[in-house]
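See below for the structure under consideration.
What you see is the complex with one protein chain gone and the rest in place.
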Amino acid sequence: MNPKIPLDMIVNGNRVQAQIEPRRHLVDFLREDLGLKGPHLGCEQGACGACTVRVDGQIVRGCLYLAVQANGKVVDTVEGLTAQGALTELQDAFMRRNAMQCGFCSSGMLLSAAELIEQQPQATREQVREWISGNYCRCTGYHSIVDAIMDVLEA
Amino acid sequence: MELNGEQFIAASVPAVWRGLNDVAVLGKAIPGCEAIERISPEEVHAKVMFKIGPVRARFAGKLLLSEVVEEKSCSMAFEGSGGAAGFAKGRSRVELISAEGGTLVSFTTEASIGGKLGQIGGRLISASAKKIADDFFEAFAKELNPLASEISNGGES
Partner (left out) sequence: MKAAAFDYIKAQSIPEVLALMREHGDDARLIAGGQTLLATLNMRLSEPQLVIDITELAELKGIELSGEYLWVGALVTHTEIENAPLIKKYAPILQAAAPHIAHRAIRNLGTWGGSLVYGDPAAEWPACSIAVNATMVVRGLQGERRIPACNFFVDLYTTALAPDEILMGTEIPLANAKDVFSFQELARRHGDYAVAGLAAVAKKTGQALSDCNFVFFSVATTPVAAVQAQNLVNGQAVNAELITAAVAAARAEIETMEDITNSAAAKSHLVGVLLERALKKMLAD
């Protein structure tokens, strides 16, 4: 009954092997088994975006992705992307624009914004707002976050 | 939510009344009914698995009849617990009216759904309830088919 499934994947550039219960979702695995607290859990229903991580180069809702599905894939969290320097411009802009208060949404915001910048480098302010509408923020009122992302797009 | 309607069944009023009070018939007609038991003339317990879209919620429910007027009308109070999925509770009033070729079952229902199912499912609770009611009446009418021959044998009008 419910045998554990073997996993072999890359997380933040490191090879990770484990045996886990199929029902464990990716963010629980990252946070609890690997100690990567960057991605957060807000709703566990895919609505809030705090759990956003990157799998094989695309953002996904980590709470709507089973850890076992990441077998053979490359996973990046905010920790790994920061270490790589992939988010530096965005992080600097966030700090300059005061786009982070409690920080709960920030990891998801950064991951989301990074994909927008890569996929739609000509994005307008309206398009930025639409893109990040899947990431809820309870503190900032969003304007400063949009400003920060526009700073990077317009740089 | 409210669910009100009128359903025509091609069977006599006595046959429909009997059917609505027969747990064997109800057990076959209620969509997803896994178990049903009459505890007393007024009380029925049932286990029902609700299947709507991706949802599979098993409810343990209780039905309590009151204000019973034989072959005419009754009130029902119901409550059900779906474990982690949520809970439901409500009241219903059912009236049987003789009509040409059968019976008009008129019902009014008021229910509240709470817990996860209520939060997430709230968007489509009314539509889901209506579908369950439609499916129930379709199955109920089929169960009554052998009894509907009462009408065609020149019994009721």
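Per-chain numbering from 1; labels A and B assigned in written order.
To be clear about the criterion, contacts are C-beta pairs under 8 Å (C-beta built on N, C-alpha and C of every residue); 3 or more make two chains touch, one makes a residue touch a chain.
Since the model is a prediction, treat every value here as computed from it, not as a measurement.
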Interface partners of the hidden chain - shown chains only, full complex considered: A, B
Residue, one of A:A18, A:L34 or A:L66, that touches the chain absent here: A:L66
Contacts of chain B with the absent chain, listed as residue ranges: 51-57, 83-85, 116-117, 120-128, 131
Touching residues on chain A - with respect to the absent chain: 1-3, 5, 21-23, 25, 28, 44-46, 49, 52, 58-61, 63-66, 68-69, 112, 115-116, 129-131, 133-135
